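Have a look at this one.
All protein chains but one are shown in place.
Each chain carries a letter (A, B and C) given by its place in the written order, and its residues are counted from 1.
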Amino acid sequence: MYFDSLQAVLEMDGHGMFVWSAYVVTVIVLVGMVAHPLRRRRRLLRDIGGALRREQGAGQEVTN
Amino acid sequence: MSTPPGAAAFCLRLVRRQLLLAFRRPIDIANPLVFFAMVIALFPLGLGPAPDQLAAFAPGVLWIIALLSNLLTSDTVFRGDYDDGSLEQLLLAPQPLYLSGLAYICAHWLVTGLPLVLISPLFAVMLNLPAAGILALALSLLLGTAVLSLVGAIGAALTVGLRRGGMLISLLILPLYMPVLIFGSACVQAAVTGVPTGPYLAILGAMLSLAIALAPLAVAAGLRISIDA
Amino acid sequence: MWSFFHKLGSPPWLYGIAGSILRYLLPVTVIALVVGAVWGLLFTAPDFRQGNSYRIIYIHVPAAVVALAGYYVMAAAGAVSLIWRMKMADVAMKAAAPIGAALTFVALFTGSVWGKPTWGTWWVWDARITSMLVLLFLYLGVVALYEAFDNKEAASKACAVLSLVGMVNIPIIYKSVDWWYSLHQPASIKFTGESTIDSSMLYPLLLMITAFYCLFACAMLMNMRAELLEREAKTGWVRKLAAEGAH
Partner (left out) sequence: MTPPAPLLAARSLTLSRGGRELFRDLSLAIGPGDLVQLEGPNGVGKTSLLRILAGLSRYGYEGAVERSGALLYLGHKSAVKAQLTPRENLALHVGGEGSHGDAAIEGALAEVGLYGYEDVPSHTLSAGQQRRVNLARLYLCSSPLWLLDEPFTAIDRAGVGQLQSLFVQHVEGGGAVLLTSHQPLAVDYPVRALTLSQGSAA
């Protein structure tokens, strides 16, 4: 490894703040890009499932 | 009864109709020019009246204002006809929509671009652009405003069906205006510094021929989509 | 081949195939990203001129490259939807747009943060950064146009036309911005490392670029699956899926 200690990694001879801020923001955006559709898909499945159960539920009350 | 006219005759009729409509309300022709003059007046107030400083900014400023005033008018190319239903009839006409669109754009340019070119020497003097730059400004605007009208018509066709398309149209087409601005102002800058302006006008001419060939395709597709918005 | 093209058009088949691709592609992508980042951040020597700040290249260049490629992917999907009127191409185009915009933003942000230690200012009107800014406006134009339409069918067709117009204009914009940049500042260094960088820095960069391409594909497939569910909410296969409570 190029750096000899964790401290050196964080500082990166003075450029650490820029490098790490760029990486952190990038990670946030990339994770968001992947997480958003996952959440949206689960929410859709849950909503459609709920609507389905309500229809079936309504169906039962009418029949019995 | 009469047989439908050929595409060329039909386009000429469309241009005549649009010009007649425009001259029935001359305020619409004057508006962009008054806007141009007003914004010209803002720059000395903002940057200070020093003539040499204004002259340094003049090429870029003149072109930027020409671009913005064209942006203002490009929303109206089809909106009038969309609102009263004439656009539906145009889409159903047997003549190719590609050429009819071109006729609309040509009429729009004659009413907005050409007056701008004719008055540009006056605006150039107001920002005391050196004399060498005035002819180059007029020539570059002659080609440039035509490209701006063609590209602006694409934005107009895509947003005509939307209630408040005005703001959206600038977001859609300003990026496409940038190359015209770059070479337009560079042409005037070159003329001011004594460099030959031939190559810049050639590039603007190339952009114009590309726009004439491709823009009506996008305009025709845009109109067919927007009629259903 | 034609049956494949036809099957591409059926939503449940596409939903399923996208799911199985993701099951393998997503883990590979995550591993590649982590390995590439750690390799670039910790194991390569700093640039003799810029020092450690050059390590931002491992996210700036991949994001910029994939953002530009993403626009062409979106425009291609738009062309397919306009010419062959395939609904799935609309879904692909709508899925690609926000990801491209996000990657363009990443490229711009990392570029400006990189500019601060190198050139002393947060925003540099460098040719590459300016073209990237214009690309962001093009993406935002497509996203805004889609949102502006009420009739979503017309919206995707309009966005297809706009992205095709944008695709034709991108080379013109990039060339004119490059030319404009050379006109005003002829002798400055090429900002984003076109200068030859030696191989020890190049390999992590190539790995990161591939990883970003895979990430774009993953995010796009996920967006498509979500979009399919929303558009086909009333159809049988979606209700069956929801009833099973599939993960």
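Going forward, contacts are C-beta pairs under 8 Å (C-beta built on N, C-alpha and C of every residue); 3 or more make two chains touch, one makes a residue touch a chain.
Everything quoted here is computed from the prediction, not taken from an experiment.
Chemist: Using the touch definition from the header, name the shown chains in contact with the chain that isn't displayed.
Modeler: Hidden chain, whole complex, touched shown chains: B, C.
Chemist: Among B:Pro5, B:Pro121 or B:Gly166, choose the residue that contacts the chain missing from this document, as touch is defined above.
Modeler: Of all options in B:Pro5, B:Pro121 or B:Gly166, contact with the hidden chain holds for B:Pro5.
Chemist: If you put the missing chain back, which residues of chain C would it touch?
Modeler: 85, 151, 153-154, 157, 234
Chemist: Which residue numbers on chain B touch the omitted chain?
Modeler: For chain B, the residues touching the absent chain are 1-5, 10, 13-14, 16-17, 20-21, 24-25, 80-81, 83-86, 88-95, 100, 224-225, 227-228.
Methods note: only the chains that are shown with their structure count from here on.
Chemist: By Cα centroids, which chain is closest to the centre of the whole protein?
Modeler: Smallest centre-to-centre distance to the global C-alpha mean: chain C.
Chemist: How many angstrom lie between the CA centroids of chain A and chain C, rounded to a whole number?
Modeler: Measuring from centre to centre gives 18 Å for this pair.
Chemist: Round to the nearest whole Å and give the separation of the Cα centres of chain A and chain B.
Modeler: Whole-Å distance between the two chain centres: 45.
Chemist: What is the distance, in whole Å, between the centres of chain B and chain C, each centre taken as the mean of its C-alpha atoms?
Modeler: Each chain's C-alpha centroid was found; their separation is 32 Å.
Chemist: For chain B, which residues count as touching chain C in their complex?
Modeler: For chain B paired with chain C, touching residues are 154, 158-159, 161-162, 165, 168, 171-172, 174-176, 178-179, 182-183, 186, 207, 214, 218, 221-222, 225-226, 228-229.
Chemist: Quick check: in the complex, which residue numbers of chain A touch chain C?
Modeler: Contacts found on chain A: 1-3, 9, 12-16, 18-19, 21-23, 25-26, 29-30, 32-34, 37-38, 40-41, 44-46, 48-49, 52.
Chemist: Considering the complex alone, what residue numbers of chain C touch chain A?
Modeler: That would be residues 26, 33, 37, 41-46, 51-53, 55-56, 59-60, 63, 98-99, 102-103, 105-106, 109-110, 113-114, 116-117, 215, 218-219, 222-223, 225-226, 229-230, 233, 238-239, 241-243, 245-246 of chain C.
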